[in-house]
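One structure follows; several queries about it will come next.
All protein chains of the complex are present and in place, except for one that has been dropped.
== subunit A ==
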Amino acid sequence: MNPLSLSGISKHFGGIVAIERFDLEVEAGEVVALVGDNGAGKSTLVRIISGVHQPTDGEIRLAGERVAFRDASDARANGVEVVYQDLALVDLQPVYMNLFLGRELRRKPFGLLDRAEMARQTQQLVDDLDVRIPTAKAALGDLSGGQRQAIAIARATHWASRLVLMDEPTAALGVAETAKVEELILKLKARGAAVLVVSHNMEQVFRIADRVTVLRRGRQVGTKRVAETSHNELVSMITGLSS
């Protein structure tokens, strides 16, 4: 049973057809890239899988089981983690609070926040993933863009039990920071997670993905093994122009 299987997913916003009959399987330990032009429906698809939007039609199965999430926290509770394009992080809080946002650790018997333990686990996680930050107690807003994205991915890594979705995780990053984030994605894959990553960057798709699926104005144009396609072929699938 694959961690994620989508069949016939459609989404209409009023009269706008954002997604039309989308099918995809993502295996454990596999990275699938989702590519397409601006407005093709990539973010919408991520939001459907993560429970932010409900599909107008179609089926979502996690490990074979049909699911219908009410909201994002419902999806999270079912082991789906998302790294959002507009980082879902809280700048004024420490790094460790961001890692545990909505799932804070508490100490018995009075249920007080266990800040020390959250900071300890965060430090261990960032050390394991080789993410360099001054300290887990630093305010998130004091970190660089790459560090913040790394924290968002570390959070997903920490909590994901089967599936991680990423919406343009390196869109705002420099070369070195992008390399770091790609390394984290490959670590996630090595841990056996299923990863669906939205990307604008063809070189990146060839570096990290096993397969790639193409959306054009809400329609799924095709799905290819990365080893069996080329940059030119993908570009013509995205644009609809033959090369």
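One rule holds in what follows: contacts are C-beta pairs under 8 Å (C-beta built on N, C-alpha and C of every residue); 3 or more make two chains touch, one makes a residue touch a chain; residues count from 1.
As a convention for this text, contacts and distances are computed from a predicted model.
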Chain excluded from display, named as in UniProt, from "Autoinducer 2 import system permease protein LsrD", "Methylenetetrahydrofolate reductase", "1,2-phenylacetyl-CoA epoxidase subunit B" or "Electron transfer flavoprotein subunit beta": "Autoinducer 2 import system permease protein LsrD"
Residue among A:Val82, A:Val95 or A:Val126 touching the omitted chain: A:Val82
Listed residues A:Gln149, A:Thr178 or A:Thr229, member touching the removed chain: A:Gln149
Given A:Ser7, A:Ser73, A:Thr135 or A:Asn232, the one touching the chain that is not displayed: A:Ser73
For subunit A, the residues touching the chain missing from this view: 50, 52, 71-73, 76-77, 82, 84-93, 97, 101-104, 106, 111-113, 141-146, 148-149, 171-172
